[in-house]
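The structure is given below, and queries will be raised subsequently.
Excluded from the complex is one protein chain; the other protein chains are retained at their positions.
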Amino acid sequence: MRIALNDVHKAYNQGRPNEFWAVRGISLSLEPNRVMCLKGASGSGKTTLLSIIGCLSRPTSGRVVLDGKTLSGLPERFLTEVRRHTFGFIFQRFNLIDGLSVLENVMLPAYPLGPNHGELRTRAKRLLGQFQIADKASNPVNWLSGGEAQRVAICRALINDPLILIADEPTANLDSSLSRELMGLIDGLRDSGKTILLTSHDADVYASPVVDRVVSMRDGRIVEAGD
Amino acid sequence: MIDFFRRQRYLVDFTLSSLLRRKGKHLGMLLVYSLVVFVLASVMLFSHALQREAGVILQSSPEIIVQRVVAGRHGLIPGNYLEPVGRLRGVSATQARLWGYFYDAALKANYTVMVPPDRQLGHDEVVIGNGIARIRGVDIGDYMTLRAHDGGGISFRVTEIVWPESELVSADLFLISEHAFRSVFGIPEGQFTDLVLSVRNPREVGKIAEKISIKLPDARPILRDEVLRTYGSVFSWRQGIVFVLLSGAVLAFVIFAWDKAAGLSAEEKREIGILKAVGWETGDVLRMKFWEGAIISLAAFLLGYVAAYAHVFYGSAGLFEPVLKGWAVLYPDFRPSPFVDPLQVISLFVFTVLPYTIATIIPIWRAAITDPDAVMR
Partner (left out) sequence: MLLNPSVMALVLASAMVALMVMLASAFAVQVLAHWDIASGSARQLKLERRTYLISTLLTWAFVAELLSLLLFVHNAEAMSDQFVGAMCATGVLNLNAWGWPTLFLKIAVFFGGAVWLAMNRLDNQGHDYPLVRVKYALLLVLLPLVLAEFVVQLLHFSEMTPNVITSCCGALFSADAEGVAAQVSALSPRTALLALAVSGIAVLSTGVLHARSVRWGLPFAALSILAFGMALVGIVSLIALYVYEHPHHHCPFCLLKAGHDFVGYLLYVPLFTATGLALSGAVISRWQHISSLADAAARERARFSWSAVILFALFYAVAAALVIASNLTMMEVWW
């Protein structure tokens, strides 16, 4: 699963007086089965770049190529199809749905695929077990602590068995011991064959030995391509 | 195919839990929706029931009624008009009837006074309908006095109270003998109120009516079918008028639905953003939202319809009687017989569920196209 970006630009409010180019001419290639970290201050465009790589938004110009197939021109319907099976997202604020249980939150991304219910539940429970929160499966999510919610978010990202995991500022709401624990989990995920892309301005993350490559960004451009 | 159903099942699952999470907002909508369905359904059910009742009653009425017209008004008809009319081919039975209205000043109510065709009553006997019995508080053996045309009073002893299946016609009946009738109203011998004819073959009715109007130029034949048609028209028309008046309410409801669908709270917007971000496509979100609408519509339709059914058939449509039945003092205790007509149900659907669904299309679409990366910020 090799992702390459070719001269990608992204503008917001294009054509209007408050036009803003968040990403300016980025070319990047993501090696499979590695952990890559995007480093930069807020406003450097790393979140935008993340959403473009993860097919959450389309670039204004330039191409995103996945294993030779151009994704950037695909209409939303197909982009979503690709995204479901390729990417798993972990958001900065976890973004779990209040009012649903932990198990339901984990199963949610699979709903539109209409899988067999029993199989889905088993899969979800197995994932929760892997991350040691199986006992909280039927709890509502607002009872969880920060670390537990983080782990639930990881399980949710993994439910459709994606090859690439994308995490935006994963340690922003965690203390340092939980941050280190998280990096350990990421290490384990990489070992199981996944490719991982992170953004962070936390030294615990980008300086961690788990990270294979660090890319620095400023003002929408890459200033240091790492390795 | 199976995939399709499974997918819908998951969507419905999520929708139900989503509805239950925001009970307050949806309960308000459900209430208003049910009310609209209730009102429209009540009107339709009631009118239809009245119409059917009229139809049932008229089935046993004679095919042709012959009335004499004097200066444009209904006048007394001489008994010897029966003879030429009875000789017409196709007429199987004829009868001269005596009936009229009596205004009881004490109660400000009208009685329908009639000479029964099938029985002989004594000159001081009366058979009354149970509406009169109720309102005058009289029972068998009591006396009732009518003020005759010459000012005198004629007393009658109640020998029977009528309780037939259809109260609509009999509640205000006052049956007396022919002699007594003529005494009360001062109608001379040989004169009657109208003539009735039975005709076996329905296709001959029109032709016979034509012949009557030629033979008896001052008489007008009234066909039972025409009466039925006219009732049908009037009831439809009345329903229509009520619907037109209610259209303001339906419009307000539609605007309310639009508003509710468009006014997503920040929490709801966030939820949709999350759904899009974790892999739900615009189409999936659209379908989920339409299931929401479908569930609310189904619930409201059932609730409203069942309530209307109970209101009309068990509560005798207490809220609408004046508009649809007309004004009177002696109200029969009207128990319409329950009847559900698929045509009505579809019409009701078109007036309520369809406008609701269509009003919510654009707001739902706007919600469903939320940018998934909005959640990243």
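Order of writing sets the chain letters: A and B. Residues in each chain are counted from 1.
Basically, a contact is a pair of C-beta atoms (placed from the backbone, for glycine too) under 8 Å apart; a residue touches a chain by one contact, two chains touch by 3 or more.
Given the structure is predicted, the values throughout are model-derived calculations rather than measurements.
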Interface partners of the hidden chain - shown chains only, full complex considered: A, B
Contacting the left-out chain in the complete assembly, out of B:154, B:264, B:303 or B:361: B:361
Residue among B:187, B:222 or B:262 that touches the chain left out of view: B:222
Which residue of B:236, B:265 or B:337 touches the chain not shown here: B:236
Residues of chain B (touch criterion as defined above) contacting the omitted chain: 43-44, 64, 69, 72, 205-207, 209-210, 212-213, 220-223, 225-230, 232-233, 236-237, 239-241, 243-244, 282-283, 286, 342-344, 346-351, 354-355, 357-358, 361-362, 364-365, 368-369
Footprint left on chain A by the chain that the document does not show: 14-15, 58-61, 72-78
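Basically, only the chains that are shown with their structure count from here on.
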In the complex with chain B, residue positions of chain A that touch it: 47-48, 50-51, 56-57, 76-77, 80-81, 83-84, 89, 91-92, 95-100, 104, 108-117, 156, 160, 168
Chain A-facing residues of chain B, complex: 3-7, 9-11, 13-14, 17, 21, 267, 270-271, 274-275, 277-284, 371-373, 375-377
